[in-house]
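What follows is an incomplete set of chains from the complex, kept in their original frame.
Each chain carries a letter (A and B) given by its place in the written order, and its residues are counted from 1.
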Amino acid sequence: MTTVASRFQGVIPPVCTPRTAEGAIDVPSLENLTRHLLEGGVTGLFVNGSSGEVTHMTNAERDTVLTTIAGVNAGQVPLLVGAVEQTTNRVVEEAQRMVSLGADGIVATSQYYAISNAEETGRHIRTVAASVDVPLFVYDVPVRTHFKMPTDLLLDLGREGVIAGVKDSSGDDVSFRQLLIGAKDIPNFDIFTGHEVVVDGALLGGAQGVVPGLGNVDPKGYRRLYDAAVAGDWAGAAAEQDRLADVFNIVYTPKAGRVSGNAAGLGAFKTALVLMGIIKTNVMSAPMLALDEDETAAIKVVLERTGLI
Amino acid sequence: MTTVASRFQGVIPPVCTPRTAEGAIDVPSLENLTRHLLEGGVTGLFVNGSSGEVTHMTNAERDTVLTTIAGVNAGQVPLLVGAVEQTTNRVVEEAQRMVSLGADGIVATSQYYAISNAEETGRHIRTVAASVDVPLFVYDVPVRTHFKMPTDLLLDLGREGVIAGVKDSSGDDVSFRQLLIGAKDIPNFDIFTGHEVVVDGALLGGAQGVVPGLGNVDPKGYRRLYDAAVAGDWAGAAAEQDRLADVFNIVYTPKAGRVSGNAAGLGAFKTALVLMGIIKTNVMSAPMLALDEDETAAIKVVLERTGLI
């Protein structure tokens, strides 16, 4: 980590999107979840990300989510907001709308469905950056986009001031470390890991923070981990990471094959939040199934074992 | 092929989307292209498909494309229209808007970006089908969605009357043949291949027709191929297929790595249409690059060799 203060750093969870039993956005639950995160010590909020089921929401729903969170937050922490769409023109439309609704920073991926390459991706990111007047972060998530952002391109975009940083969910720890090393000499270029269980190593390598889906469930744990790392207490950070890795086992409780990988992970976060009394249902966006009673019981065991309920 | 007449059969090209030098939809060129296809003997038109750069268009652009084509077509041939979006709720919105603008049938893919499974995909397709009152076709294109539609699921959806057919761009010839065999006993369930160079074999195996991107360039060739197959002249069909496979070489003319795979294939179709005097520019949707002079010259050679100019 650089010792220079940055507006975007620390623990920035991607906020889950609660739904009512009928499938609408559950605004009171979303307000409650936002308060839970702020009270948990998060240093930012990532709105309309994958963990928020962004691609499962209509535009109207996305707008509701951002305005709801922004209302509760009231400027306490910066809001990073996803503009997650398939191609350049659509991302630009989405990014501009999100900025108009209060985004402090925009997060965009490479194109998907389209079969792109590095050259096109560079133009894509530059066009999006030029279309808004807030910082742009690249979200590298090849498991969804099926395109790995090249490290050289990310570093070039950082050096040129096109992007303010990267949220890395690439699962590629070698290129992540090389990104961290390359980023050390670039001012105002901050790297975040999206992987819940390797945060200690990421911070040791120089990451600025973490965007943990599991942070919805245990924001205080991630804040403790981050504070230990900032204090140079690496053994303490690793111990907290091991505890959080045990909490993360909630995503493996769904019965094999019953629900999709998407519905398993995000459904586990929502189910835990229901068990903790923070949101009202674990209903998922269509066509995802909610976790069932057995799966909920298994999650309860993990939460009890790790002291969360 | 079944001998039963079906509204959707034969040659149904996915219409390219011409743009002006400034990047707007070029309505007069699109009208001209539509006339070119109708005069070429096509039996249907596929609007807002991958070859039409559907995911690169804003909603307003998609609407313009459909209303333009529908205006020229004036009911001459049925219009299949893509509702290509990431997840269920968004596809439903898109499908309903397309039907309101004149779609005679809707074409939808499995989800993408989202990491789904067969069970969710079944619910996804059923929900979309229930949301519109025109026939729904599944577009199986795993190279873009990264999900191969299971043959069993497609056959189940056909038997239950949920879907009217499949456009197969899977590149998986084994499962395609099994789909064809399974579909033989299902009434009103029609299978189309999206692969330009294997149409003779697809029709021999029982396909109802073809959705060829290359059909923008040579609709008459595909109509001849189809007519030969219907007449049982398989050697004639194969000879025409070989000629069309040579025309298809235009997509391999771009210099390696200069443009993306997307921009190479679709750009070659557009460049050929410019050379043939049917549209005005070969400009691509952002961030794709247009083919350059050298690549255009190479395409001209192929068109001359195959008698298209």
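We adopt the following convention: contacts are C-beta pairs under 8 Å (C-beta built on N, C-alpha and C of every residue); 3 or more make two chains touch, one makes a residue touch a chain.
Everything quoted here is computed from the prediction, not taken from an experiment.
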item: Number of copies constituting the complete assembly, 2 shown; value: 4
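Criterion: only the chains that are shown with their structure count from here on.
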item: Whole-Å gap separating chain A and chain B, where each centre is the average of the chain's CA atoms; value: 36
item: Touch list for chain A against partner chain B, complex; value: 55-58, 61, 84, 86-90, 93, 111-117, 119-121, 123-124, 127, 143-146, 257-263, 285-289
